[in-house]
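All protein chains of the complex are present and in place, except for one that has been dropped.
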Amino acid sequence: MARYFAIRIGRAMITIALVVTFAFVVLRLSGDPALIIMGPEAPPEVIAAFRKAWGLDDPLWMQYFDYFGAIAKGELGRSMRDGRPAIALVLERIPATLALTIPALLLKLAIGIPGGIFAALHRGSLIDRAVMIGAVAGFTVPSFVLGLVLVLIFAVQLGWLPSGGQETWRHAILPIVTLGIGGAAVLARFTRSAMLEVLGQPYIRTASAKGVSWRAVVLAHALPNAAIPTVTIIGFMVGTLIAGAVVVESVFSWPGVGRLLVVAVANRDLAVVQCILLLVAATMVTSNLIVDFLYGFLDPRLRNREAAGAH
Amino acid sequence: MQPLVSLDGLTVAFNGVKVLDGISLSVGRGEAVGLVGESGSGKSVTWLAALGLLPKTAAVSGSVKLEGTEILGASPSTMDRVRGGRVAMIFQDPASALNPVLTIRRQVGESLALHRGLSGAAIHAEARRLLDLVGIPDAERRLSAYPHEFSGGQNQRIMIAMALAGNPDLLIADEPTTALDATIQAQILELIRRVRRETGMAIVLISHDLGVVAENCDRVAVMYAGRVVEEAPSAELFDDPRHPYAHGLIGSLPPIDGPRRRLTAIAGTVPDPKAMPQGCAFAPRCVHAAALCGTKPPRLRAVGENRRVACVIDQPVRATDIIGQAAE
Partner (left out) sequence: MTAPLLSVDRLVRTYRMRAGMFGRPREVCAVDGVTLKIDRGETLGLVGESGSGKSTTGRLVLGLENPDAGSVAFNGRRLPAMDTTEWRASRARMQMIFQDPLGALDRRLPIAAQVREPLDIHAVGDEALRTARVEELMRSVRLSDDVGQRYPHELSGGQRQRAVLARALATKPDFLVCDEPVSALDVSIQAQVVNLLIDLQAELDLTMLFISHDLRVVRQISQRVAVMYLGRVVELGSADDLFVSPQHPYTRALVSASPTPGARRGERIVLSGDPPNPAAKPAGCAFHPRCPSAFARCRTEAPALVEVAPDRSVACHLTGPESHATVALGAVA
């Protein structure tokens, strides 16, 4: 068991390191932070001083090792714009993001899963087709288009809801809905196919043949099996809790981590970007680990292969 | 005496295509009836339809009576009580017929709760007794195990235990041993025989294996392309089959001893349900076919005391006709 997790955690570490390395290289190769932050009119000495102060003159590999060395000590760098520790900047924005992503996740679960199950149970019917078409629409429409359309309808035309900012709870409604719809659509499709797959299995027929009512067959026999693949997708969605709202936050001017990331990349504010990516990678990887663990809980066949039958 | 279950004119169609065409069959109390046929014969569909286990897209008509009461088209709650409680069904490939994420105790207990009204500790005790009955060693511990922890033969025993949990009057066994090794098959059939002796339960044994059916059933019905073509007591059927298809089928079994003879190979293939021939479904492949055979499907008529044959030809087809008849 310990070995199982050790391997997984090792792989997780490698994943995180790869993500951060990628960001590291791309950011540095794609623009000069000094120029961008100081502005194009700044005199060359200022720019040079900036570069020196932030170690941007050092060779790439040296910057790389310095960075990882710093991480090992727990220092994640400072923002080049205001000098504050990157981690502090990020942490103070997390609550705002979570205020969107957590309700959005709940919305996805509340709409997507029942929708998918319902469509599967009534396969081929009008309802099923409507749900499926709705789902395709939901995840093909880009979130910024969806967001803007919703703003157009509810903020501009009807005037019911505000179009941006973070002042009241009403401001959160449109962003949450925008975020939730795409995910709900994906979840609905996925849950539907997982359910259909399970409903076609021989053991469902056995349960019916035993005289189990259809309702009990769906709830007690089908759902626990359909949950297994569905949990994968949900795990993925949980992994995007921190940075999954980049576009939506930008559209709605919501001061969260996503917005910070956009601004930081534009400014080549290296430490901040790297810090956010590190956090995102860590969240994703942790959530995957939890999903792996959950599998063992949900699927007895994975628990202890030693005990698997005679052949 | 009223039969336990009687099917009359049972017809099933999927999207307008008939797969079962007027099946009439009855099973008496405690009787063992065999149902033989190859793929496309409709032998499984017959009982799935009778128990209301076909999907909603299936159009089922005719009559299915359980001790005189019509159950075809009955309400879902009525059917839920019949299934498992009066008529139980076990299937092929036991490994996939059991829910992989539920314990054995949960699955057997479900039947016990539904049909015998047991709960709590009583379920545990009775489930244990059933597992012992079907020969699962170390039953107490195995109750909390999952299906993947058992072998194929053991899984089939568990299915039988589940079927017995509701004290059914009739067990429909749909190819129960086809996916199992020969010696395990013998064990399972022996178990079924023992259970029948002890409880007087009736059984319908569906199989493509003529030998298995011959050994374990009192009466056998042969199906072809959605119809019953011959029905007779087991010994009589295998000694002296009347219908040309039954005859061909029995002749295609290689003998295990005695002189080797060329196997009867029925020419052609089973007709596609979408393009069923007019008249007798077997006529295109039948060596005895006459003009009359192509006009309308022959009805099952009584031949002798307890036999029925769906063929217009009167003279019996003799065993001696088999030799040299291997048309390709």
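Before moving on, here are some points about what is shown:
Every chain is named by a letter (A and B) in the order it is written, and numbering of its residues begins at 1.
As a convention for this text, a residue touches a chain if its C-beta (ideal position, glycine included) is under 8 Å from a C-beta of that chain, and two chains touch if they have at least 3 such contacts.
Everything quoted here is computed from the prediction, not taken from an experiment.
Interface note: of B:1, B:121, B:182 or B:291, the residue touching the hidden chain in the full complex is B:182.
In the complete complex, the hidden chain is touched by one of B:250, B:286 or B:312, namely B:250.
The chain omitted from view is touched by exactly one of B:114, B:212 or B:280, namely B:212. In the full complex, chain B contacts the hidden chain through residues 38-39, 151-154, 181-187, 190, 208, 210-215, 234, 238-239, 248-257, 260, 262-266, 269-270, 326, 328.
In this text, only the chains that are shown with their structure count from here on.
Here the spacing of chain A and chain B, counted between their Cα centres, is 53 Å.
Interface residues of chain A facing chain B in the complex, by the touch rule stated above, are 201-203, 205-214, 220-221, 224-225, 228, 298-301, 307-311. Put simply, chain B touches chain A in their complex at residues 51, 53, 76-77, 79-85, 88-89, 91, 93, 96-102, 110-111, 114-115, 145-146, 148-152, 154, 159, 162-163, 166.
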